[in-house]
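Heads up, one of the protein chains got dropped from this complex, but the rest are sitting where they should.
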Amino acid sequence: MKRHVAVFFIMVLSLSFLAGCWSKKELNDLAIVSAVALDLDKQGRFIGTFQFVNPGNVTGGFQGGGGGQGNAVSVYSAKGDNMDEISRRMSTKVSRNLYYAHANLLVISEELAKKKGILPILDAFDRDPTFRNTATVVISHQAKAADLVKTLTAIDKIPANKMIKMLRFSERVYGGTMNVMIMDVVRDLTDDGKQPVISGLNLKGSAETGKTLQNIMQTTPESAPQIGGLALFKDGKLTGWLNGSKARGAVWTLNKIKKTEININKKGKKAAIVLEVIRQNTKISATTIDGTAHLMVKVETEGNIGETKVPINLKDPMVIKRLEYGFEGAIEKEIKSAITVAQKKKTDIFGFGDAVHRSQPETWKRISKNWDEDYFAKANVKIKVDVFVRRTGLRSNSFLSDVK
Amino acid sequence: MEKAKITAYQLFALVLLFELGSALLVALGIEAKQDAWIVILLGMIGGLLIFFVFYRLYCFYPDCLPTEYLQKIMGKGLGKSVAFLYMLYNVYLAARVLRDFGAMLLTFAYIETPLFIANTLMILVIVYSVSKGIEVLARTGELFLVFIYFLAGSGVLLVLFSGVIDLHNLQPVLENGWKPIIKTTVRETIYFPFGELIVFTMIMPYLRDAKKIRNVGIFGVIVSGISLALVMVINISILGVDLTERSQFPLLSTIQTIQVADFLERLDVYFVIALIVGGFFKVAMFIYAAVIGTANIFTVTPPSRLSYPIGLVVLILSMTMASSFPEHLKEGVSIVPLLLHLPFQIIFPVLLLGVAYWKNRKHKKQGTG
Partner (left out) sequence: MPSFFKKKSQKGKKTAEKQKKPAVSSPLSEVLEENLAVITSKTGNSTDIIIRRLKHSPRFKTESAIVYLKGLTDTQTVQEILIESLMKSDPVEQEPSSMQEMVEGYLPLGIMESLKDWETLFQALMSGHTIIFVDGFSEAMSTSTEGGEQRSIEEPSTQRAIRGSREGFTESIETNISMVRRIIQNPTLWTETMTIGRVTKTKVTIMYIKGIARDDIIEELRNRLKKIDIDSVLESGYIEQYIEDQSLTVFPTLYHSERPDVVAGNLLEGRFALFVNGSPFVLLGPVVFIQFFQSIEDYTERFYISTALRLLRVLIFFISLIGPATYIAATTFHQEMIPTQLLVAIAAQRESVPFPSFVEAIIMEVTFEILREAGIRMPKAIGSAISIVGALVIGQAAVQAGVVSAAMVIIVAITAIASFATPSFGIAISTRLLRFLFMISAATFGFYGMILGFIILVVHLCGLRSFGVPYMSPLAPFVPADINDTVIRGPLWADRKRPSFMSGQNQLRQGEETGRPEPDKSRQMVTKNEGDAQ
């Protein structure tokens, strides 16, 4: 017994020490990639631009007071025909091992998405065990993807974090955008009843000033990434954009709205009454009858009155009822406009195809091939919105009612 | 057979850990698309039937290891050789699971580490545990069962809180009818993981309270079947059928989607724990069965002396059985079930049961007449 134990321990120990260093990576030897941007060069090759974190400059003056001076990130680019090549070539410029597990943002340029599509690039990210497929994907709108990751940002020092947080926060309180993960895109690409839709980011100001530290030393950074619309995809290629209220209409339909505001005109004033949406639930369904698709969107929304610009008697339930009808119309309009655009582009980003698949599996097998063109694009759309105004904030009637 | 007794709850824990061992990690029954969970439940029912065959056999010879009653049923020479074949089967399955396990570990976490090293470390731990005997193994199982279910519970809660579950992914149910479901059941889930319960025929005689075996077995199979089906439902509803099918380890992808409060994320360690603990128990049970059975056939005492050599055989076999992971998986899907699982898990036991029934009836007649 004793000998067994001894032999066992010697084996384990020697193995451990032999094995010691295969998969080991010290933090000091890692170049933490925070964002990856992909552009297309003139020859049609990919340009990968990687944003690396300079940890010492992120956390501020901790050790010896040297922190906080330099840039929070450094950005390097490399060209290649595939992702692996870019990654290997990057090593000629970076002194450490590239570490992708914290790359939470993938920026794809509009040009690339239009010309080559996203199909040829996503497999690498989907397959690689270190790259998380929960990373956020965005499309750079009217800007180079590289410029977006090169731009320094204030408040959140790591630009990638800023962009992700911006997307998430905006999704939560405004609703005109979505935080789309690589996993979602891949799932939509393989799903024959739904096409991907990805948020867009554009760059305010010039790309050159964005790179310098001066940019974030001002109270109003001259260059900053900002949210811009939703990119529609069809068969892996970008076909168009949804902006503003249309983008929000699409997010409504996708049941991704968490909070937002809706306004209606009243008594000749524009956007006079504002509803703060606090909760909503959207259900979509679809059927095909005699070769025509019937799409149905059902929205249930709850909210509070957030603002009034005109005197109005909010104590009266009938008035509230009328306001509810108004809000319903407004939401319906947004959704309608979003669906119309998608129909025009012949891309079912809402998953109506999946709804048919669920309700009529047999029919779906027949029509799935040309769902987008023959059915979705010509479908009848019915939208039903129910708005419930629950509360009116701290005041009942606005002081405007009493202004003499 | 060692002098040891285990409790009903311990047997239950072992059954559960064994069943969940590697089945939890792979896309079980995904050939039936979104109906994989039905396949698992059907497999569970099949598993129950198989278990009843084992149980009846046990009832005829409650104090013997299968290696002994094989000899009683089939005669000494033939019985011994069939028993030996069974031991080879156990060793082969142990090696298969070990290979699965090692390959999984290297695929997602230890890319640069040689497979041999990963497997060797694992087999050392297993051999050490097996040599401690069934009682220690069973107690360890008890503790880890609580641990694993605690992890699973918290994991499920976190997944729910992340709000990524979309049950629409499970629809339409029975899209292609029952045919693919039955096919997948018969070709896959009934053997893996449920038919592999045949290992427990080597352990049943250790149970302190023989009456409880039936309930423990049924309960263990049902709980494990439901757990597996539940995990599959969660996987599919989060990842979608397509991604689940393409994932080497759907559970890992599922766990990676957990994001709660911007901090509880990246919980891959859950998967690592499930992987290692599950792999440990599955391989350990196979090796234990092989050790105790071989010792019984060749009358080696104490049986633990065999755990090191058998461990070594398993290790070498696991390294040489396939040159790549896809090859290994292919063998597992198309060759092993028909060539090994079907005869060893179903045909032989049913035949044996028939013979045993006939023999014992005759025996009884003689006894009364």
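Labels for the chains are A and B, by order of writing; each one numbers its residues from 1.
Here, contacts are C-beta pairs under 8 Å (C-beta built on N, C-alpha and C of every residue); 3 or more make two chains touch, one makes a residue touch a chain.
These numbers were taken from a predicted model, which means no experiment stands behind them.
Only one residue in the set A:Q51, A:N104 or A:T260 touches the chain that does not appear here, and it is A:N104.
Among the residues B:E31, B:E68, B:E142 or B:D242, only B:E142 touches the chain that is left out of the figure.
Interface note: of B:C59, B:L85 or B:I276, the residue touching the hidden chain in the full complex is B:I276. Although one chain is not displayed, its contacts with subunit A can still be listed: residues 1-2, 5, 16-17, 19-20, 23-28, 30, 32, 34, 53, 55-56, 58-59, 62-64, 67, 99, 101-102, 104, 130, 132, 158, 161. Contact between subunit B and the unshown chain involves residues 2-4, 7, 9-10, 105, 109-110, 118, 121-122, 125, 128-129, 131-133, 135-140, 142-144, 262-263, 265-269, 272-273, 276-277, 280, 302-304.
In this section, only the chains that are shown with their structure count from here on.
A separation of 42 Å divides the Cα centre of subunit A from that of subunit B. On the subunit A side of its complex with subunit B, the touching residues are 4, 8, 11-12, 15-16, 18-19, 22-23, 129, 132-134, 183, 186-187, 190-191, 354, 357-359, 361. Subunit B contributes residues 107-114, 117, 120-121, 124, 128, 131, 168, 171-172, 175, 239-240, 242-243, 253, 256-257, 259, 265-266, 308 to its touches with subunit A in the complex.
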